[in-house]
Structure formats: C-alpha cells, structure tokens
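The complex appears here minus one protein chain, its other protein chains still in place.
What follows is chain A.
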C-alpha cells in the first residue's frame, strides 16, 4: 500500500480549476518531485495534501486512510505531514530554538527541558549547532530554510512536503539545502517536492511528475522523464528549463 495517494483530486479557486483530477502514488521512503511551469498547481497540490486547502472532489489517503473527509479535524493529520515553504516561513519574533520548540510543546505537551537535547541534536545534524539562539533575520536564507526543515522534523512527521524551498535562495546557498534533502532521503523519509531544480530532481528523485494546468501530464522515473519524455509539452518544458 502506498504511503500517500491522491485519487482524482480537484481544487478550485472560484471559477479557476487549479487541480483538475490529480492522481499520485507515493511509496514509503520515496522522493517524488513535481515539476512544471509557474501556475501549474504544484504548490496547491502540496497545500491540499497538508489540508491547508479543502478539496472539491477526489480523495487523499495517508496509510490507506482517507484524510480528505469533509469536517475531519485537520490537526492530527498535519502533525504526521511536515511542510516547508518557499519563504516567510520562520516565525520572526522567535529564536531558531523557540521556532522549533513551539509545536512540540503545544501539541505534544512536552517541556522545553525535555525537548532541548533532541532538538539540539537535530540542529547539529543539519549544521546549525551554533545558530540555535539566533533570530531568523540573523540567519542566511539557507540557514533559515534548514531551521524550517528542523522545525518540521521535530514533530516527527511520516511524510515531508517541500514547496520550492530553494527558489528564494542565492545560488551559492542552494547546495546546502539540497544536501539536507539528500540526508533526509537516506534516512528513509517519504518526501514530495515541488521544485525547479531539474538537476537535483534528475539525480535524487525516485519519481518525477510533470504538471500542466492542474493535471499530471506525464510521470515516470527521472531517467525516462528527463531522458525520453513522451509528451510534447513535457519535451518543450524540459527544453526551456534545462537551457
């Protein structure tokens, strides 16, 4: 059974159909990349999976359980699915440590003392040992994104969603964030990424999906999708973005 699966997911904003019947299977431990032009609906798919947006039609299953039932309390589901955004992500009035502690304290009722050692270890693992007491505006973009990843991981999620987490970064900072993703993949995390980093998707993804106008036009292993795309639109998009 797939860890996460979407069946015919439809999402509209008013008249605008942003997801137009998305089907997607993500196996345990897989890294799936969503690629496609701006406005294709990548962010919206991720937001729907995290129940940040209610969907109009279709189902979303986590471990085979439908999490898209209308009226379901979203909080217990969100705890199991971490998400990292493109920008404006950390809480600016809290230090990195407080950012990470907030949710485990409030949601799991753990004390600061209890949390500190395990969170400090996470910080260390992601090269942030000396940045724990800094405020977000004292950190570089790359460090901020790594803190955001640590913050999501501190909830011990089973699936992680990443929405173009490198696209607001200076080119020389992209690498350090991608390294963190590789590390996570090695540890067996199930991940879905919306990304413009074609090189990274090609090298690290287990599956790549090409989105256009709210539909998955083509999906497959990175070798086939990048090496021998079938759909003309995929070819055209890849030709444009690999230039």
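Here, contacts are C-beta pairs under 8 Å (C-beta built on N, C-alpha and C of every residue); 3 or more make two chains touch, one makes a residue touch a chain; residues count from 1.
In this section, contacts and distances are computed from a predicted model.
Undergrad: Could you check which of "Chemotaxis protein CheW", "3-isopropylmalate dehydratase large subunit", "Autoinducer 2 import system permease protein LsrD" or "Amino acid ABC transporter membrane protein, PAAT family" matches the UniProt name for the chain that's left out?
TA: In UniProt, the chain excluded from the picture bears the name "Amino acid ABC transporter membrane protein, PAAT family".
Undergrad: Touching the hidden chain in the complete assembly: which of A:85, A:126 or A:210 does that?
TA: Checking the options A:85, A:126 or A:210, the one contacting the hidden chain is A:85.
Undergrad: Taking the full complex into account, what residues of chain A touch the chain not shown?
TA: Interface with the chain not displayed, on the chain A side: 47, 50, 52, 74-76, 78-79, 81-83, 85, 87-93, 102-103, 106-107, 148, 151-152, 155.
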